[in-house]
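Pasting a structure here, questions to come.
Left out: one protein chain. Kept in place: all the others.
Chain lettering (A, B and C) follows the sequence in which the chains are written, and residue indices restart at 1 in each chain.
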Amino acid sequence: MDASLKILSGVAVILPLLGSCIWFWAKNKIGEKITGLAATGTLVISFICCLTLFWQIESSARVEFFSWIWMGSSELVNFSFLLDPLSLALGLIVTGVGSLIHLYATGYMHGDEGFGRFFSYLNLFIFAMLMLIWSDSMPGIFMGWEGVGLCSYLLISFWFSDEANATAGKKAFIVNRVGDFGFLVAMFCIFKAFGTLSIPEVLAIVNSGNLDIVQVGWTQWACLGLVLGAAGKSAQIPLYVWLPDAMAGPTPVSALIHAATMVTAGVYLCCRLQPLFFLNPGVMELIAYIGGLTALFAASIAIFQNDIKKVLAYSTISQLGYMFLAVGLAAPVAAYFHLMTHAFFKALLFLGAGSVIHGLHHEQDMRKMGGLRKQMPITFWTMTIGVLAIAGTPPFAGFFSKDEILHIVSGSHRGLLSNIAFVTAFMTAFYMGRLWIMTFFGKSRGHREAHESPWSMTAVLCVLAALSAFGGLLNWPELWGGNAWLEHYLGQVVTQMDVGHGADALEDSLKLAGFSSLMGLGALGLAWWKYRDYQTQDFRSPAFNLFKNKYYIDEFYDAVIVRNLKRSGEFLWKVVDQGILDGTLNGLAYQAKKTSERFRRLQNGLLQGYALWIWLGVLILMISAWSVR
Amino acid sequence: MMEFAFYLVAGLMLLSAGLVAFRPKPIESALWLILHFFLTSTLYVFIGADFVAVVQLLVYAGAIVVLITFVILLLNLNPQEISGGESIRWTSTVLFLCSLGAVLFCLHISTPSLLEKMPAPGSSFGSIEAFSRTMIQNYSWSFEVAGFLLLLALIGVGLLAYRRPSTRDHSNIENKSEAA
Amino acid sequence: MEDTTILWLFLLGKIVLFFSVVFGAVAPIMIWVERRVAGLVQDRYGPNRVGPFGLLQSLADGIKLILKEPLIPQGVRKPYYLLAPILAVVPAALSFAVIPFGPPTTLGGMFETPQRLQIANLNVGLIFVMTVTSLSVYGVALAGWASNNKFSVMGALRASAQMISYELAAGLAIVSIIMLSGSVDLMRIVESQAGLWHIFPGFLAFLVFLPAIYAETNRTPFDLPEAEAELVVGYHTEYSGIKFGLFFLSEYSIMTTVSAIAVLLFFGGWNLLPGLNWADIGIDIQNSMIGTLIAVSWFAAKVAFFLFLFVWVRWTLPRFRYDQLMGLGWKTLLPIAIFNILIIAGFMVFA
Partner (left out) sequence: MVDVSIAQLLFVSFAIFSIGAGGFLIRKNAISLLICLELMLNAVNIAFVSFSRLHNNESGTVLYFFVITVAACETAVGLAIVLNLFRLKKNIRIQEANALRG
């Protein structure tokens, strides 16, 4: 049984890697259509492997491949996979949504000269993501972590000929690197504390409970590092600036990487190392507050964005805020559930926006859209399902996962956070409604006739619409008679905070659910009223350009960090290097030259001059000899 | 009387040395040099070193100054070819005077033993036998080296003075005018 | 000991006697002899008008030269022009001081201890002679250069070069004789020849010495500088009157000196014959006045023979070319002289 597991997981991971190498050259040899289908094919195969793995493994399994020789200490770090519910669930999403998006991309990227290159990067991304999720040792995760960051850079600046895309890519990469720095610090601390880096061993030691104070101190630092890493990768408060700019990449990329998979890595990491976080509750609190604040903050900006992809980017940030909020309140299952449903409807929304843009020939500004209901019916209906799902209307997946989180937040009796959560939920519904209405209703402000996307794109949209519609079944709460499958499935690995199962609990949850869905519908109605016959006017309030310019965060970062960095760099270069180091060196050489110059003049070729000096010498010798006799 | 003769010779020597050093024309200084060497050999006779006196005449007056005189006569330089350009006059005069002063000062306060008359030399002082015995016995090695040095000088001069026939220029013979 | 006044008088007498004989008698007679012999050799009479057999002819020439107007050509470097003849004559005269013309005698009882018939009793006599001969080069060089004409410069150049190179050969010959006699003092050299004259062991030295002294005095086979045909009269072309006379005088005095040296070094000075000494035939040259006179006259006869040899050689041998002359001096005489030193050393060690 172990051998088959090894083969399956190996194939699932190695296939995308091989694929990425092949597509890079194969583009002009075997034609666009075939490369597209072949790339999607590799993804489908690895999805099937994941599926079979999912069926075969009950609790968790460890697959060893080969061992890295770890530098320095004799500790051997072996390259192996930890296939437990957490990693398999996420693996399914990654490969599933990934293959759908590959299919979509064959249509979307049709005719682009970098077609092969695009698919090789995508495959490479999938390989890195799987590595991140499945490897059992921190260095393994880190390798995946870096690989994913690299692919996001490559894909964001895919059309690198345009300066803006290139800088966006660089920005993303650098901000991620700051996060990776946190991750590295965490790894060092863990190694210092526990002497090993493979996660099962670390968790075993932590669960055994006999930790001395020093080790706990080190774990605290580790957790802080992990939070920084997660914030970097999942675009939370301090390091979220790169995600909106990442929209410069092609839409499938945004859908796959910046909605479904990569951004969830942070959440996965926190869930994976949950016992570590339990050791220091302060950090959990920090995560919760970061999540809440980010959610509110991003939602407020999303309301005033005019670019359709920017709106979706900020909505992703706020939804991730929700997930971190859940993780912070020790509810990893809820976070995971929201993560999965979010993957479905956010991918759907992004791809829908993609087909709108595709239809309008790369027009991204919503003010130039409108009235696409008739020209793009399928996109319209699938987008409607997505908007309803994210707004949290009852039958759809979004309602169940968000309601779960709201339930937990209100249950944890943290007043501020629960208010934030509810307000953000209202705002989310509002800006999604605004988006929905501005693109599909009202007069067509665009000057060109839009056309429906080809079947490859619309088919994917329909599948995703179905998933986001029935996603809620994954974790139908027991209170409402569901079997809460995900809770039991993930329960084997992570511990969920219990919200209570008594009769009043059911009553509360129903009340809560009713209130949240009413709020969502209300926000949609408000949006309908506001933007129904939208021409050009928009909010005209002083706060408006504050929100519009994203609270001037970018400028602030630039002013505080980047400029200072440049200035200090320049200072070091000019004053220290040029001034002091070179200065002393050149100074010495100059002095030597000057003195030798003086002595050179002494040797003027005059024979009698030399004789004079000799004579003086003799005289001096004579006198000194005589005086000393 | 002998005292007076010594002072006379010493005075003449200084005079001739002065003339040698400071007469403008080289040929004159060469001739004065010959006189100076004669006076020096008489000084040696006064001291009692006969062999040295004769060798002085034979080698210095008879060979070295002949060489110098020959070169002066043959080159037949006209005035502007000889001296020209400002030389470091004042430093040398200052130097010369102060050194002379220094010497006088040293001699003046030197140990009284220096001022006494020298004892009469041994009978064989200054003769060829004594000289040659000392040289061959004590300084034989330096004698060989001196011989070798002469050989080297010979070869050196040969090389330096040799002019390949092609490069000989006869220009300096025609345009000679009033000589030094 | 003798009282000093007599010694001083004796010294004065020697000086007066010697110089009057050499300058006064020998030079004029030699001139006369030379012209008569030249005549006879060329099958003609020599000067025979002035005095019996023309004996007074050289006296007449001398007076003519003295009374001639001292002509100084224009363009001549005056100071050095006048200095040159003096520099030529002085060294020639100086060398007589050292030559012993007779055995140490008491002049028939005038002195208790035998006195040297030598003007200056230098124990470095022979080196002094060499020094003086080398000084005579100045006169020649200066004369040629001072008279400021191309021919005399060429003549002076050749004469001095010749004298310098042959001085070397003569010097080395003399060195071998000094090795034989073991001393540098001329008197000692003559006494060491009592038994065997140096000519026999040092024949090779004599063979080198003879041509060297001819070259030294610029005489016949080597008289290139005054070669009438090419260089007019050589370095003393511009000289006339007593200045020319002085040059002539210096030439003849050097000839007498050199021949005297030859006699002293090789032919035993005043010793009678190689095997035979004056004592053997009963003449006491040391104490009796007549003995001394006989010895001195025997010495004078030998010197006269050498002088005659000079004249004889002059009118028989052809002149050398300049490169032959220099070649002979450097490439043959010098090596022979050095080789001769080795031979003499061998002779002394084994004989």
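Miscellaneous remarks
The rule we apply is simple: a residue touches a chain if its C-beta (ideal position, glycine included) is under 8 Å from a C-beta of that chain, and two chains touch if they have at least 3 such contacts.
Everything numeric in this text was worked out from a predicted model, so none of it was measured.
All shown chains touched by the missing chain in the whole complex, by label: A, B. On the side of chain A, touch with the chain left out of the figure occurs at residues 599-608, 611-612, 615.
Think of the hidden chain as still there; on chain B it touches residues 2-3, 5-6, 10, 13-14, 17-18, 20-22, 26, 29-30, 33, 36-37, 40, 43-44, 46-49, 51-52, 55-56, 59-60, 63-65, 67-68, 71-72, 75, 77, 80-89, 91-93, 95-96, 99-100, 103-104, 107, 110, 114-122, 125-126, 130-131, 133-135, 138-139, 142, 146, 149-150, 152-154, 156-157, 160-161, 163, 169, 172.
Going forward, only the chains that are shown with their structure count from here on.
Put simply, the C-alpha centre of chain A and that of chain C have 126 angstrom between them. In terms of their C-alpha centroids, the spacing between chain A and chain B amounts to 102 Å. Taking each chain's centre as the average of its CA atoms, chain B and chain C sit 29 Å apart. Within chain A, contacts with two or more other chains are made by no residue at all.
Across the assembly, chain C contributes no residue in contact with two or more other chains. Within the complex, the chain B residues that touch chain C are 27, 31, 34, 50-51, 54-55, 57-58, 61-63, 66, 69-70, 73-74, 76, 127-128, 179.
Residue ranges of chain C in contact with chain B, taken from their complex: 77, 80, 83, 122-124, 127-128, 130-131, 134-135, 137-138, 141-142, 145, 148, 153, 156-157, 160, 164, 184.
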